[in-house]
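Rather than the whole complex, this shows some of its chains in their spots.
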Amino acid sequence: MSATPIPTPDLTPPDIVRCAFMEVVVTDLAASRAFYVDVLGLVVTEESDTEVYLRTFEEFIHHNLVLRQGPVAAVASLAYRVRTPEDVDRAQAYYEAMGCRTERRATGFVRGVGDSVRVEDPLGFPYEFFYEVDHVERLAWRYDLYNPGALVRLDHFNQVTPDVPRGLAYMEALGFRVTEDIEDSDGIVYAAWMRRKDTVHDTALTGGNGPRVHHIAFATHEKHNIIHICDKLGALRLSDRIERGPGRHGVSNAFYLYLLDPDGHRVEIYTQDYYTGDPDNPVVKWDVHDNQRRDWWGNPVVPSWYTEASLVLDLDGNVRAVEVREEPTELAVTVGADGFSYTREGDMEKGFKLGNTL
Amino acid sequence: MSATPIPTPDLTPPDIVRCAFMEVVVTDLAASRAFYVDVLGLVVTEESDTEVYLRTFEEFIHHNLVLRQGPVAAVASLAYRVRTPEDVDRAQAYYEAMGCRTERRATGFVRGVGDSVRVEDPLGFPYEFFYEVDHVERLAWRYDLYNPGALVRLDHFNQVTPDVPRGLAYMEALGFRVTEDIEDSDGIVYAAWMRRKDTVHDTALTGGNGPRVHHIAFATHEKHNIIHICDKLGALRLSDRIERGPGRHGVSNAFYLYLLDPDGHRVEIYTQDYYTGDPDNPVVKWDVHDNQRRDWWGNPVVPSWYTEASLVLDLDGNVRAVEVREEPTELAVTVGADGFSYTREGDMEKGFKLGNTL
């Protein structure tokens, strides 16, 4: 798969506004609802015995996350909002021109969404494009409902794919713009971040066995909101749901936390990256050996963060097979017997921060 | 002037990316530099005996504010970045088609900016459009340089004009989208906020005697940054530079503070409004009698905030004459003998918060 470049259709791609929602299959809906609603405080727009529709406090569309009961934990859709109804047509035509399977539903795949197309994208991900969506109350001013760790926006997706440059070429043709990446001096790209809206990313490609979904990220207003989520997980004796962080990213400059939901789907809580909306927004390139790229404070990245991710479904609802990354992994080149990281470029010694996990 | 609608050219308007910088004439450059650099901590990109070029911590273009020594305090330019070099041509053609005076300079009007056009817009404001600009270091990661009240982005301008709907029609044709406004039940519009980037505004039109500039606003990351600025002004015995706030806006939902610089130019410090980038972003309409519209906590607005603003210059550098607003003012209809405001719609009594300023 990764040997062949992805063809670029000679068509206008859809005008993508932003990442809008993810549909996630969970194996125990009650347990997942407890995590996302009772612990994280997402707002329930509506729900049934088999589905829960959730949104953030500043959202005005029907949902940012759909939990659906199912037999195997997986991601069923990474959905983007497009600028006009016609952009759904453009999306369908564009993916069909790439030879991708598509499915169009005038009344949507999930509640609250109208005319929509789902595709099996060239990287194997279930992408979705829609314009029509129910509006609901934007709860931004409803401070009587806020919790101390209030999630206010969906910020981004993060996808795992074996060949990052191959994926990037396709995404850039689709209209995404790279804001930051992680490379090495041999030109191997380990990860890249790309945007449609004015933030560091709407999605990122992380090099690894894929197609898999690395995480979905929600934004808070301030850093103390994220700290509260950790404190609350401690109070609930659920601290083992904290996989990594909190910390400051090098990439994106955001303050972050990674959690694992009851099925192991990864959720990032994220705040305070920077504006990227200018056409010549400078791309920030990080050396894979820079120990501050993933955590600005040099705190170690737990290995599971590199290796684990969520499976994805095809349009029939079957789990997609995972292709192995052939290039070196970021984990391998940065830690362990063959890895190397530095705090200060040129330093020959490894800092204790590197050693403490191995 | 306000009787006549502004003609809409049958031309493609420039694709405006965002508000980018303001050029401000100050009467004592040393005093202004002390305020913006020593107190507020803006970063000096470069300076001379007559000019200081300042930027925020997350900015990568040359400047967000130019202070220029001059005989009369005024605003010389409200400058917007456009998407391509050709959009400068489009801006020039568009304003000329409206019958506006324009001036094009291939090497810019200020340092750091290349090809640029300045116009006397239909409302009398000195608007500027440019694409070419020097890139400088984005200091986002330079936490060694941050101060406790660090200003990280230029957020918006705010302009005073007598006839808000007349101005709005022109701005919407130019490509701006309204996000919020303040009206009354008679349909009088007192103010409107409009955006190009994904925030609540790049500029706002406030009803009043104009053309005048109400303020320029810089963003911080968190609310405590704004509180620190107040604390620092207290420590420097400059608390009388605080005109209004800090507080929470109803409109925009942002946390705010208004300061006055040594010439009386108003500066807002601002944080945490919401994402507005969707094409059908809901417009929020506020009743002018709602006492929480300007301050969500019902704290009184000091009268000077309604009545005072900065003069603007024409392209010859002369101060523009100010036209009087004919419709009722927001101040008059909300406070005083003839005004009325409520905390809870339908309440007949005035709360004590209204009374304490009169």
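Should a chain be cited, it is by its letter among A and B, assigned in written order, with residues numbered from 1 in that chain.
In this text, a contact is a pair of C-beta atoms (placed from the backbone, for glycine too) under 8 Å apart; a residue touches a chain by one contact, two chains touch by 3 or more.
In this text the structure is predicted, and so the values were computed from the model without any measurement.
Assuming the 2 chains shown are copies of one sequence, what number of copies does the full assembly in this structure comprise?
4
Definition applied: only the chains that are shown with their structure count from here on.
Once you find the CA centre of subunit A and the CA centre of subunit B, what distance in Å lies between them?
35
State the interface residues of subunit A toward subunit B in the complex, per the touch definition above.
Residue list for subunit A touching subunit B: 17-18, 58, 60-61, 81, 83-84, 135, 138, 140-141, 152-153, 197-198, 221-223, 250, 253, 272, 274-275, 277-282, 296.
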